[in-house]
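For chain A:
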Amino acid sequence: MKLEELRQIRERASKELSLRKGNARIKVVIGMGTSGIAAGARDVMAAFLDEISVRNLTDVVVTQTGERGLASSEPVVDVLITGEPKVSYGQMTADKARRVVVEHLVNGNAVTDFVIEVRG
Partner candidate 1 sequence: MNRRLDVLVCSGAACVSSHSAEVKSALACEIDARGLSDEIRLVETGCMGPCELGPVLLIYPGGTFYVRVSPNDVAEIVEEHFLKGRPVRRLLWETPEARRIAEEKKQVPFFEKQQKIVLANCGEIDPENIEEFIATGGYEALGRALTEKSPEELIETLVASGLRGRGGAGFPTGLKWRFVARESGKTKVVVCNADEGDPGAFMDRSLLEGDPHSVIEGMTIAAYAVGANHGYVYVRAEYPLAIRRLKTAIEQARNAGLLGLNILETGFAFDLEVRIGAGAFVCGEETALIASIEGERGMPRTRPPYPSTSGVFGHPTLINNAETWGNIRHIVLHGAQWFAAIGTPQSPGTKVFALSGKVVNTGLVEVPMGTTLREVIFDIGGGIPNGKAFKAVQTGGPSGGCIPAEYLDTPIDYESLKKLGAIMGSGGIIVMDEDNCMVNIAKYFLDFTCDESCGKCVPCRAGTRQMLDLLEKITDGKGETADIDRLRSLGMMVASTSLCGLGQSAPNPVLSTLKYFGHEYQAHIHEHRCEAKVCPSMIRFEINPAACRACDKCRTVCPVTAITGKPGTPPYQLDAQTCIRCGRCAEVCPFDAIAINSGDLN
Partner candidate 2 sequence: METIRLKIDGREITAQAGQTILEVAKENGINIPTLCHLDGVEDVGACRLCIVDVHGQLVTSCTTKVGADMDVQTQTAPVKEYRRMILELLFAEGSHVCSFCVSNGGCELQDLACDLEMHSVRVPYSFPRNRIDATHPQFLIDRDRCVLCGRCVRVCAQVEGAHTWGFAERGSTARVITDLAVDWGQAESCTSCGKCVESCPTGAIVRKGASNAEMRKKADLVGRLTERREHE
């Protein structure tokens, strides 16, 4: 192994460790209470994770949170970007999730069609 090869391994392996870095710029929080899961939150989360990985976004973490009382709007997803107000999306689906990744996370424009709240 040469030094360049070592550095390639590092490149690849550090992506594996990205979850542990904890200084991501963007945080996607998926409501995974009972009603969220019943409304399809797991599919939404899978779509987020997949799209983020396909697009090779390294400064995004996906976490979950519990029930917050907006059962009719579930699945609910919050997008927190450092220095910007918190944007909440409601009645999410896998397709909507992919749009949020492209338009909001990558291009920086909230997908106003699904926004239920902007706060902060």
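Quick note on selection: all candidates are chains of the complex that A comes from, given by their letters.
Following the convention adopted for this analysis, a contact is a pair of C-beta atoms (placed from the backbone, for glycine too) under 8 Å apart; a residue touches a chain by one contact, two chains touch by 3 or more; residues count from 1.
Small disclaimer: the values here were computed from a predicted structure and weren't measured.
Participant: Chain A is shown by itself; which of 1 or 2 touches it in the complex?
Facilitator: Considering all copies, chain A is touched by candidate 1.
Participant: Give the list of chain A residues in touch with candidate 1 in this complex.
Facilitator: Answer in residue numbers: 1-3, 6-7, 9-10, 12-14, 16-17, 19-20, 22, 24, 29-34, 37, 42, 45-46, 49-50, 52-53, 61-66.
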